[in-house]
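Omission of a single protein chain aside, the complex is shown with its protein chains in their original locations.
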Amino acid sequence: MLSQRTIETCVGLFLLAGILSLIILAFKVSGLTSFFKKEGYYITAQFDDIGQLKKRAPIKMGGVTIGEVTNIHLDRSDYRAIVTMRIDSRVNDIPDDSSASILTAGLLGDNYVAITPMYGSSYLKAGSVVSETHSAMILEKMIGQFLFNIDKSEKSKTGRGGMQ
Amino acid sequence: MIAQVTTLGRLGIKLLRDYGKAGILLFSAICYPPNIRKGLPLVFQQIYAEGVLSLLIIMVSGLFIGMVVALQGYHTLVKFGASQQLGPLVALSVVRELGPVVTALLFAGRAGSALTAEIGLMKATEQLSSMEMMAVDPIRRVISPRLWGGFISMPILTIIFNTVAIYGAYLVGVKWLGLDAGAFWSNTQSSVDFQEDILKGIYKSIVFGLVVTWIALYQGYHSMPTSAGISNATTRTVVYASLSILGLDFVLTAMMIGGW
Partner (left out) sequence: MDNLVEINHLHFSRNDRPIFRGVDIVIPRGKITAIMGPSGSGKTTLLQLIGGQLTPSKGQVIAAGKNVHNLSNNELYTLRKRMGMLFQSGGLFSHLDVFENVAFPLREHTNLSDEMIRSLVLLKLQMVGLRGARHLMPSELSGGMSRRVALARAIALDPDLIMYDEPLSGQDPITMGVLLKLMRTLNDALGLTTIVVSHDVQEILTIADHVYVIAEGKLIGKGSANLINEDGSPQLQQFLNGWPDGPVPFHYKAVSLEQDILERSGL
């Protein structure tokens, strides 16, 4: 049995190795910039269709992440989706007539909310509602529309031809 | 027919009594912790015996697992042109699942079986009885420090496993397969969330640590005091602990994904 001092030293080194690994995991692997990430102000927006949008999806302005989606629920009165978003407190100069759209990251990526700033003079603050929204593009609807348009242009061509 | 029902009933009651004994053991070990002055050195000794001595197997396994997952992952991802997602793939697999589970399984095999054998041997050579007759509570002196030792060692081992595994993936992905180091780390950082992934993995490892140590101590304490009894108890520790880890992993993951 090793002496008590050796044991305590080894245990101390063990604990130190654990803490060091935790720090590496925190900063290098998960990119933790601040532990207290929950500060920010909350705004909402209504969408007809949110597509694949999920909680914790990023909110981006000009491609830069400024917050995340915190809640999604259905408005019982007009059956539209209400998305609650938390915006970083430092980004407090978004004009309140900006629009929010749900876009897809890359070809196969997840959905996120993009905010396009406009030219208003007052800014979004806690509790504001984004008035202008563009819903997500649903692939099936797009294909349906595309086929419908093709059909229409085919018909109009042949129609004209038919009537000649 | 009656005989079968009686046997089943007896088995059920025995199972219930065993769970009761295990619960009492856990309760006494937690509620009568070793007193600070005399007991803390004992706890340190146990952290050394269970944690520090398991470090080698954990680190080597972590390295190899990280390297293998990276290798396998790369060959599949490259077909979708998504090879830059290798970092997130390995990091999330390890931190969420492989880290806590594999560390717990290895811990059960190495430290758990050692604990059971040690306690079983102490019981067979009447060391625990003589302690009791000398008016020293064997639960406080022997069982409780080992429980705390396992409880503290397991999360630390898991964290070290995670780090070594991700580093192993980095070695394979960047140094060997030629991925870009900057892309590796930045993709990983954007996919891994500290509170959601890393912390929840650590919570899992804390639960696993408690359960594995508890099972090991129970099996040792209640083993038959013969050599056959001790070896059976050691086998049972590894089997029950492994099954519990995998079952609990599912339950905990379901709880975490569904939101607390």
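A and B are the chain letters, set down in written order, and residue numbers restart from 1 in every chain.
Note that a contact is a pair of C-beta atoms (placed from the backbone, for glycine too) under 8 Å apart; a residue touches a chain by one contact, two chains touch by 3 or more.
These numbers were taken from a predicted model, which means no experiment stands behind them.
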| item | value |
| --- | --- |
| Partners of the unshown chain among those that are drawn | B |
| Absent-chain contact - pick from B:Thr6, B:Gln72 or B:Thr125 | B:Thr125 |
| Residues belonging to chain B that touch the chain removed from view | 121-122, 125-127, 129-130, 132-137 |
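Everything below uses one rule, namely that only the chains that are shown with their structure count from here on.
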| item | value |
| --- | --- |
| Residue ranges of chain A in contact with chain B within the complex | 2, 4, 7-8, 10-11, 13-15, 17-18, 21-22, 24-26, 28-32, 35, 56 |
| Chain B residues within the chain A interface of the complex | 41, 44-45, 47-48, 51-52, 55, 91, 95, 153, 155-157, 159-160, 162-164, 166, 185-186, 188-190, 192-194, 196-198 |
